[in-house]
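Excluded from the complex is one protein chain; the other protein chains are retained at their positions.
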Amino acid sequence: MELINYNDEELFQPGHVACAGCVEALSMRVILNTVGRDAVATVSPSCGAVICGAYPFSATKIPVFHTTLESGAASASGIKRALLSQGKPDTTVLCLAGDGGTYDIGLQALSSAAERNEDILYICFDNEGYMNTGGQKSSSTPLAAVTGSTPAGKTTRKKNLIEILAAHRIPLIATASPSHLNDMAAKVEKAKALRGTKVIIVLIPCLPGWGVADNAAVKTARLAVESGVFPLFEVEDGVHYTLNTEQRTQSVNSYLAQQGRYRHLSAEQVEQIQADVDAEWQRLLWCAAGR
Amino acid sequence: MEAKNYPSNRLLLSGNHAVAWGVKLVCPDVAPVYPITPQTPILEKITEFQSQGELDMELLTPESEHSAMAACISASATGARVFTATSSQGLLLMHELLHYACGARAPIVMFNVNRTPASPWGFWPDQLDSLAQRDTGWIQLYSETPQESLDTVIQAYRIAEAVGLPTMISHDAFYVSHSMEPVEVPSQDLVREFLPRFEPRYRLDTELGQSFGAPIDQATWNRSRRDIAAAMALVADAVTAAGEAWGELTSRAYGPLEQYRMEEAEVVIVTMGSMSGTAREAVDAMRERGEAVGLLKVRLFRPLPAEALRQALAGVSCALVLDRNYSPGMGGILHQEIKSALFAMSGAPRLHGLLAGIGGVNVSAEKIQQLVDDCREVEPSVEAQWVE
Partner (left out) sequence: MQQPPSPLWTNASSRTRLTGTWRSAMPEYQDKPSPCRGACPVAGRIAEWVRQIELGDYYGAWLTLVDNNPFPAVAGRICHHPCEGACNRQQLDETVGICSLERFVGDMALAEGWCFPEPAAAQDQSVAIVGGGPAGLSAAYQLRRRGYRVVLFEERGQLGGLLRHGIPAYRLDKTILDGEIQRIIDLGVEVRLQSGIADAGALRALHAEYDALYLATGASRPKTLPELDYEQPWVQDGADFLAATNAGEACELGQRLVVIGGGSAAMDVARTARRLGRSVSVLALEPDALLPAQPIEVAEAREEGIEFITGAMLQAVESLGDGLKLQCVRVDFQQGETRGTFSVEPVSGSGFVLSADAVVPAIGQDADLARWDGLLDSDGPVVRTDAQWQTSRPGVFAGGDLASMDRFVTQAIGMGKMAAEAIARHADPLQPGAVAANGSEVPFAEINTDYHPLAGRLQPGNLEVEARLRTFDEVQHPLAQDEAIAEAARCFSCGTCIYCDNCYFYCPDMAIAKLEHGYDVKSDYCKGCGLCVAECPTGAISMGQE
């Protein structure tokens, strides 16, 4: 059995107000502790902002600047530039945002920061919807998922943000999952050592938003990885693909069946999603093989 | 007042380039800027200074004014001295973050070139863009000339940092932004003496570990507004202090208001920005004819120096407020502001609200004299009047 091990310097503090069993809090714990003390973060309005702390308490030992929903990458850029002007080029600037603040309203600022190759580490906690506002669809919501604004299931696919970012040719884009904490920590370490814009998209199964039991978010995330719905991989310089999990060991249905938001699916819909996942997996294999 | 012994340099500069020279002298740490007509010469000039090594500054050119302001706020919160510039649509796009900057008590200095907001599209002098931001919690200063713009940029840092509020300076498109005049450019040493180092006690610093912007409860939000009010209450004095200190160094002193030939004036023209220059000509001409007419130039619009306005207008029988802006359904914004400032004042002047030069149409000195003549003996209407 592979043992989990990441450094915990207690940079993420107990007493935060994430839901019981929330793996966004778990991911934040891994990421903040891996990045270390010499870091400043921005956080966009999201569950992450709530988790970071309500005044006057802070769950983080590093300074966090709460910014507006669409401004994550721009705010992080501002901090980085200020630190550069102060002769602190090595301080990591983290940009924490949800999928709404990344795929949707924050995409413009992120694209611009990526184009400028600002030296920031952008973490997208992707729970595939506006979960902090009660669960509405975002452009990250997958096909057929029920949300507060897609009560009959979303009729379009999830936006492929990774490919959009790859087109910016930034040093590193990676996916990470709270079911694979060593992989997550390794990616954060790697990103920390690189200069330029790094983006890590972390899949966050949302307990109330996805209809997942309090103790099942890690399991759900693991199934997402193992079914290929959310493959773990890296894209370096926009062109070099590396798959971190090379085998799919679960059916897509085993993943979908964990979640209330897919309870309504017909067998045909499951098949369609499986076919989509198969096709994307083949494309990734092709990319990883050097095209 | 005698200037201290610093050499200065007289250059022929447009208003926008005068702003850029002011920025160069301040040497902010970070400048996120996005281009927009007619602000662009400011961006281009500071970029030129920076690329030539004359301005050691992190220049950030994001995809929008919105991101520019976002970067300004966070950079300021990190302890950096920050500059940006914009105009019209850009300022309007920033609107959300203007509130945010004030809440963050970020002493950002922003230069705005007043331009008509679309639609329809226009590129003409009009102050609606900045006046529409009056509730965002920014200090607002209006400049009449390139020289004033340069001087005010430098003073604005001292003001903003003294009270912990963001500061916006505006000058009119083209009339000021693009018109050339000889400008005294002070020496770097003078500016260094004038402007202390920026060392905020609260900042994003890994050694301090403080965070900003976390959600707060009702009572704390209420308190944050009271804190802003307390800071706002300090602004007029800060503007005066900065203006006087600047005067000691340059012999060009400034204050929240400028009273021009107001001695024994029966009629006073109240206005802001480039219109003040034209009004100045009209006042000179009328004084020449022996008419007791003066000019009251509002330099500090936010916070509105109400007490100073009341004192300045005490004993004046008639005042004309010339607004180069129109708030639909309401009238001229400066007119409304002055009216409320003078509310319940005994012996207040009859106040005429005149919508003059909206959309950048020319208002000549002769026209202003005619307006004075038209209004002098007439009871003002409640609503502002459009000037033909």
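Note that the chains take the letters A and B in the order they are written out, and that residue 1 is the start of every chain.
Criterion: a residue touches a chain if its C-beta (ideal position, glycine included) is under 8 Å from a C-beta of that chain, and two chains touch if they have at least 3 such contacts.
Owing to the predicted nature of the structure, the values given are computational and were not obtained by experimental measurement.
Just so you know, the chain we are not showing touches A, B across the whole complex. For the chain missing from the display, the contacting residue among A:Lys80, A:Lys158 or A:Arg222 is A:Arg222, taking the whole complex into account. Across B:Ser224, B:Gln259 or B:Gln336, the residue that sits in touch with the chain not pictured is B:Ser224.
Contact with the chain not shown here comes from a single listed residue; of B:Gln210, B:Gln259, B:Ser317 or B:Gln336, that residue is B:Gln210. Those residues of subunit B that touch the chain absent from the view are 104-105, 162-165, 201-202, 208-212, 214, 216, 220, 223-224, 226-227, 230-231, 234, 237-238, 241. Panel shows subunit A; residues 1, 3-6, 8, 10, 12-18, 20-26, 29, 53, 55-59, 61, 179, 181, 214-219, 222 of it touch the chain omitted from the view.
FYI, only the chains that are shown with their structure count from here on.
Distance from the subunit A centre to the subunit B centre is 43 Å, each centre being the mean of its Cα atoms.
Within the complex formed with subunit A, the subunit B residues making contact are 29-30, 32, 57-58, 60-64, 66-68, 70-80, 82, 96-97, 100, 204-206, 208-217, 220. For subunit A in complex with subunit B, the residues that touch the partner chain are 37-40, 42, 49-50, 52-58, 60-68, 70-71, 73-79, 81-86, 91, 108-109, 111-113, 115-116.
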